[in-house]
Every structure is written in C-alpha cells, then in structure tokens.
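Here the complex is missing one protein chain, while the rest keep their positions.
The block that comes next holds subunit A.
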C-alpha cells in the first residue's frame, strides 16, 4: 500500500510559488491585478550570501572534523529555496551492489544510432537561419571514476539562447526569443568516450529565488553511464563568470574543488578558425557498474 494515496488530492490547485515560472514584469502585473497571491519577494542577495557563507562554514567544519569531501550538493540546501520542500528528510538506504551483481541498476539502458540524427549535436543548424550569438564548440570525454571511457552513451543538453531566454512557454523572462535557436541537442559518446557540440554561448538570466537573482550562463547536461546508478544531470559553466559567488545553485556544491569541476576550460585547440570558440569539459560519472563491463574494456 502506498500511503501517499489517501492524502493527495489530484485536483488541488498549484500554488504560484515557482520562482522560475514568472518574470518579474509579469508577476508585478499580476500582483497588481490581484490574480496571483505571490508572497512579496523580500529576500535580498545579502540574505542569500549570508546563508551560502553559513553552509560553506558548516561544510569546512565537517571536513576539519574528519568528514569526507562532499562531491555532490546536499539536497537540503535552503539558499536554493525550491529545495526546501523537495528533499527527503529520511536518510537514503544504502545498497551494497557487490552483494548482488544481478541488480538491473548495475546495467544501463542502451542508445544507438537510431536515437540521434546527424545534426542533433549542432544546435546552430536546427532552423532555417543562423542563430544570434557567439558560436561555441563544447567537447570533452565521458569517464567513470576509474578513468575508463563510457562509450556509446547518450548525452542530452539544453540551454538558454544568447539573450538568456529558454524556448519554453513557462519562461516569461522578457528577453528576445531567437526563431533560429531552440537550445536542445543530443549526441552519443564515441569509442574514447568523447562528445562534441556546436552551439551558441548562452546568456545569464534572472530568476525569482530572491531579489536580483541571476543564473550564471550554463548548459544543462543529462548523461547516461555504464550503469543506471551512474545517471547524472548537471550544469556546465563558463570560466570567470562574475555571477558564480551569488548563485545558490552553483554554491550548493560547497566543496571548492568540486565546484570548479563544473566549469569548462577555454581550449584554443578546440576553437574552429573563423567559426567558433572552444570549451573543454570532461565529465566523470559516480556510482558502481556491473563488473563484467569493466572487464570488457
């Protein structure tokens, strides 16, 4: 029996508290009209900065006390307000995969040539015209933690356009849409685990976590590994973005070296003359896989 059932009313209307879904102008207009009951957004960047600093100090104290480095964000990270009601409070239950090599989670769904088209990894070629913005090439390798390449696996990306707007109807930030850019791509890794995308440098964009919240420019990545346990969704950033310290999503990774792993490196060898600037970003997947796959490599 699933205990949620009795208490979930599917017809319950959703509260309009999703900070991503409304641009400020739209929110203010609707507040004036009284059509949404938006709580006034009183949190300032200074408030969020203090919370971020407190989380970081707590992490440094844990490490100083002998706790291991934390590679991933804690799901309970209040500076990112949307996490408050969306993280489990019970500890996760550990599964020792060495005890049971047959677990389906130790294997991965398969993807192949049928799952991509030839230009899926070139986001500048999905419409009739050229998208506006700075063309970039993003490439790197997909590895597991032993350094082995993850071959033939699916990488999906999505991003805002050069003005900082997603091609998504819920996105109401009033920056310009680009009719020649959707911002969605996919590819399969090659025999060395390598991937490559051609796209447009995304713009930063505002959101409603707090007053003056801006996301640093980023590209979303969704990645499959050699096992379902290695599944990863994350975001890649660009070097030297001045918004890094203000962003509670990036700062949710409290370990300095771990956070740097989310930032691509400018790579002049990847830049294509008279066409694009190159960024290198390797991805390392966490989580166990079936041992036969490792032996097979």
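Everything that follows uses one rule, which is that a residue touches a chain if its C-beta (ideal position, glycine included) is under 8 Å from a C-beta of that chain, and two chains touch if they have at least 3 such contacts; residues count from 1.
One rule holds in what follows: contacts and distances are computed from a predicted model.
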TODO: For the chain that's not shown, choose its UniProt protein name out of "Succinate dehydrogenase cytochrome b subunit", "Carrier domain-containing protein", "Protocatechuate 3,4-dioxygenase subunit alpha" or "Reductase, iron-sulfur binding subunit".
DONE: "Protocatechuate 3,4-dioxygenase subunit alpha"
Task: Contacting the left-out chain in the complete assembly, out of A:42, A:240 or A:257 - done: A:257
TODO: May I ask which residue of A:56, A:74 or A:151 touches the chain that does not appear here?
DONE: A:74
Task: Interface with the undisplayed chain - residues on subunit A - done: 1-5, 7-8, 10-12, 14-15, 18, 20-21, 69, 71-75, 77, 80, 82-90, 92-97, 99-105, 107, 109-120, 126, 140-141, 143-148, 154, 156-158, 160, 166-168, 170-171, 182-184, 186, 220, 222, 228-229, 231-235, 249-250, 252-253, 257-265, 267, 280-288
